[in-house]
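Excerpt of the complex: some chains, original placement.
Letters A, B and C mark the chains as written, and numbering starts fresh at 1 in each.
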Amino acid sequence: MELTVYLAGQIHDNWREELIEQAKTKGLSLNFVSPQVDHARSDSIGEDILGEQPNKLYQDDAASSINNFRTEVLMQKSDIVIGLFGEKYKQWNTAMDMATAITLNKPTILIRPESLIHPLKELSNKANVTVETIDHAIDVISYVFE
Amino acid sequence: MELTVYLAGQIHDNWREELIEQAKTKGLSLNFVSPQVDHARSDSIGEDILGEQPNKLYQDDAASSINNFRTEVLMQKSDIVIGLFGEKYKQWNTAMDMATAITLNKPTILIRPESLIHPLKELSNKANVTVETIDHAIDVISYVFE
Amino acid sequence: MELTVYLAGQIHDNWREELIEQAKTKGLSLNFVSPQVDHARSDSIGEDILGEQPNKLYQDDAASSINNFRTEVLMQKSDIVIGLFGEKYKQWNTAMDMATAITLNKPTILIRPESLIHPLKELSNKANVTVETIDHAIDVISYVFE
């Protein structure tokens, strides 16, 4: 059984590579997908494809429509959704992707530092499992294959 | 036709009263519901009902289960969901409630200040309508009754 | 039993008033809803609420988001959807509303002139009933109450 895992969350550090590396080390049969992780590309994709827009609002609107298209295609192909919150940034897309996954009955793992327990308490309560580290998220998925 | 509107969003100021007041002034046939807006009560509801918990994590977990129960009951009764983001706070519950509503095919209005255009661009693209003020949200709902 | 009927279709003549009048004459217990039928208002609603937009594309985008919000709210409240096509205009919204209603399992009646049999053949085949006049549409709904 091969499972596809969508990795929602911040795109400012290399947590996805780490997590994928650990999955490989454990020999888990997983296929990973994610939002665009090149931040500049993710912001400019609207104008990259559609050309110059009249102002910042419409640059963002153009980019977001293509980012949302990508996320919908890939999330529908996924069996599991992991969402990681870091201490910086607003990360509303992570909250949005997790809530979407939960409402679609996709099994979910929330990764968040101890410092975010309080503001993420309702989302944590709705996710299947909440952990604090990438290692633990991999342990949870690994348990499915035991 | 009477419509029920769920008011997701921050509970730190009185935007809901203002919005409800404007709806009343316009004579719109609306019934409003919302999360618990007494912040202290929302944080302590777990221990208020279930008694003392071992630590902050479990206080929050107990509170969040009851807050989520409330939200599910009321959102299922709603025809429209409005989510308001302000400039302060993490507001992950607002993002979660809006994404849940969108995935459940509830018609949605996002209210956010100009300063949040960029971080909310994907959520804004998924919501039906995005506006910057309470007045405009009421104008949009008012248009349904024209 | 009172039924709510959504009247999709062109907003360039008074077919809705005629249909509603006939329903009243027959004493049918029906409640009617529809898209915005004031064409100018429907086109300007985006700028009416959100203010001036940078160009025609964005005027239209702003208006359409509010028109779609209205349609979603009202169609979800409806038990029956009637779509009328006339001989002029592109009427892609009518096709869109009918296909949406059909996919949501709303019972549907298509009204179209004989001249449009060919280009509407696939939509006609998917709708529950196809008729050529408003009188016949009312006859079909009247049959539900027999």
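Quick note on the criterion: a residue touches a chain if its C-beta (ideal position, glycine included) is under 8 Å from a C-beta of that chain, and two chains touch if they have at least 3 such contacts.
This is a predicted model, so every value here is computed, not measured.
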>> Whole-complex copy count for this homo-oligomer, where the file places 3 chains?
In response: 8
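Rule of thumb we're sticking to: only the chains that are shown with their structure count from here on.
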> Using CA atom averages as chain centres, what separation in Å is found between chain B and chain C?
Replying inline: 31
> Hey, how far is the Cα centre of chain A from the one of chain B, in Å?
Replying inline: 23
> Which residues, counting only chain A, touch chain B once they are in their complex?
Replying inline: 56-57, 60-61, 63-65, 67-68, 71, 89-93, 95-100, 102-104, 117-126
>> Quick check on the complex: what are the chain C residues that touch chain B?
In response: 31, 33, 36, 38, 41, 45, 48-50, 65-66, 68-70, 72-74, 76-77
>> Quick check: in the complex, which residue numbers of chain C touch chain A?
In response: 54-55, 58
